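Have a look at the structure that comes next, please.
A single protein chain has been omitted; all remaining protein chains appear in their positions.
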Amino acid sequence: MNETLKLGLVLLLVCAISGGVLAVSNSITAPIIAEIEKEGSMGAFGEFFPEADDMVAVDEALLADIMSNNSFIKEIYEVKKGEEIIGYAFKTVSNGYGGDIVAVSGFNMDGTIAGIKVVEHGETPNLGGKIEEEPFRGSFTGKNSANELVPSEAPSADNEVLLISGATVSTKGVLAGINGAREAFVDNFLN
Amino acid sequence: MNLFKIFKNGIFNENPVLVQLVGLCSVLAISNNAKNSLGMGLSVIFVLVCSNFVVSLIRKFTPDKIRIPIFIVVVATFVTMVEMFMKAFLQPLYQALGIFLPLIVVNCIILARAESFAYTHNPLESIVDGLGMGLGYTLTITILAIVRELIGAGTFFGIPLFGENFKPAAVFVAPPGAFILLAIFIALFKIISKKKATD
């Protein structure tokens, strides 16, 4: 019994030292991490709205109402410049070829798309994975949000975006989410 | 033991990945990107050197019966420190390494070195052993990643090399390519070391 007690104490001591060391490093890094995380959530949207100085999540009741008939929407933000609302930002989740595709999109108050970005996905690298990159991303920017977006090998019309060859499912996966955001934007926020 | 010999041992004779065949999970997973591989390698070197040093330092006071839990606590402490500092100062790398960063704790290389080397050698030798083994790991994963990236994506540390018309063999950056290329690496290493032995 005596030996067990001694072993227990030694182990406890080791754990206590390690806990102390970690508490110190946590106190150094925690504020920096919190800062970065705050910037990070702004960052994805910040690209779309360079003029914006604040983002506010929309009223929870409204969000719940929109989510109840739009399964893609996860988060909605009002993008503000001073007191004026200059656009809306959405976070959507849709199905791709290799699981969930998480995308963010921004819409200007004149009805055009400010930009989109795929932030998380499980698509095949270099095939479906191209949904992260140009020229796919850019093919959304500036398009009108009034009509449903459709994929095309050579997008030209105002509702056509690039179809990545060899990755139809991935392309359509992203489109489903963005179209969901677009619909919610047109129905609820665009006057 | 000669320090240089200990150092070289980790890189060649007992290369953790190619000869001892440990720590393969992270090697296979992270080696689709050369930059991340280098980051992973450096994290492993840091943890390995620190844990080897501490384990060796406290080896005289460590009761034999509970040495494994103590090793685990030591290793986990350093891994958590790497996690925190990387999250604070190297956010993109932190996100790219994802789950494999905390999993350094169960990377067999580190526990194996603590148990089979640091526990029986002095601190200086243990540090050198950690450096050698860590470097052996880093070199292997980085070279593997460079080859995978080159064939699978046509890039070198993210820089495109072959122009727009190059159609990369995407399977090499996908999981199957990792298994097959690592197999080729191990086989080549076997042939080379065998040749050396007969010379």
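Each chain gets a letter, A and B, in the order it is written, and its residues are counted from 1.
Going forward, a contact is a pair of C-beta atoms (placed from the backbone, for glycine too) under 8 Å apart; a residue touches a chain by one contact, two chains touch by 3 or more.
What we mean here is this: contacts and distances are computed from a predicted model.
Engineer: UniProt name of the unshown chain, from "(2Fe-2S)-binding protein", "Ion-translocating oxidoreductase complex subunit A", "ABC transporter permease" or "V-type ATP synthase subunit D"?
Structural biologist: "Ion-translocating oxidoreductase complex subunit A"
Engineer: Would you indicate which residue among B:Ile6, B:Val22 or B:Ile127 is in contact with the undisplayed chain?
Structural biologist: Considering all chains, including the one not shown, the answer is B:Val22.
Engineer: Looking at the whole complex, which of B:Ile6, B:Met84, B:Leu131 or B:Ile146 touches the chain that is not displayed?
Structural biologist: Counting the whole complex, the residue in contact with the absent chain is B:Met84.
Engineer: Looking at the full complex, which residue from B:Leu3, B:Leu42, B:Leu57 or B:Val73 touches the chain that isn't shown here?
Structural biologist: Touches the omitted chain: B:Val73.
Engineer: Which residue from B:Leu42, B:Cys108, B:Val147 or B:Ala169 sits in contact with the chain not drawn here?
Structural biologist: Looking across B:Leu42, B:Cys108, B:Val147 or B:Ala169, the contact with the absent chain belongs to B:Cys108.
Engineer: Considering the whole complex rather than only what is displayed, give the residues of chain B touching the chain that is not shown.
Structural biologist: Output for chain B: 21-26, 28-29, 68-69, 72-73, 76-77, 79-80, 83-84, 99, 102-103, 105-108, 111, 171, 174-180, 182-184, 186-188, 190-191.
Engineer: Of the residues in chain A, which ones touch the absent chain?
Structural biologist: Contacting residues on chain A, toward the hidden partner: 15, 18-19, 22, 26, 30, 95, 97-99, 122, 124, 169.
We adopt the following convention: only the chains that are shown with their structure count from here on.
Engineer: What whole-number Å value describes the gap between the mean CA coordinates of chain A and chain B?
Structural biologist: For chain A versus chain B, the centre distance works out to 32 Å.
Engineer: Along chain B, where are the residues that touch chain A in the complex?
Structural biologist: Touching chain A: residues 32, 61-63, 65-66, 69-70, 73-74, 76-77, 80-81, 84-85, 87-89, 91, 152-153, 168, 170, 173-174 of chain B.
Engineer: Tell me, which parts of chain A touch chain B in their complex?
Structural biologist: Where chain A meets chain B, its residues are 6-7, 10-11, 14-15, 18, 21-22, 25-26, 28-29, 32-33, 36, 40, 124-127.
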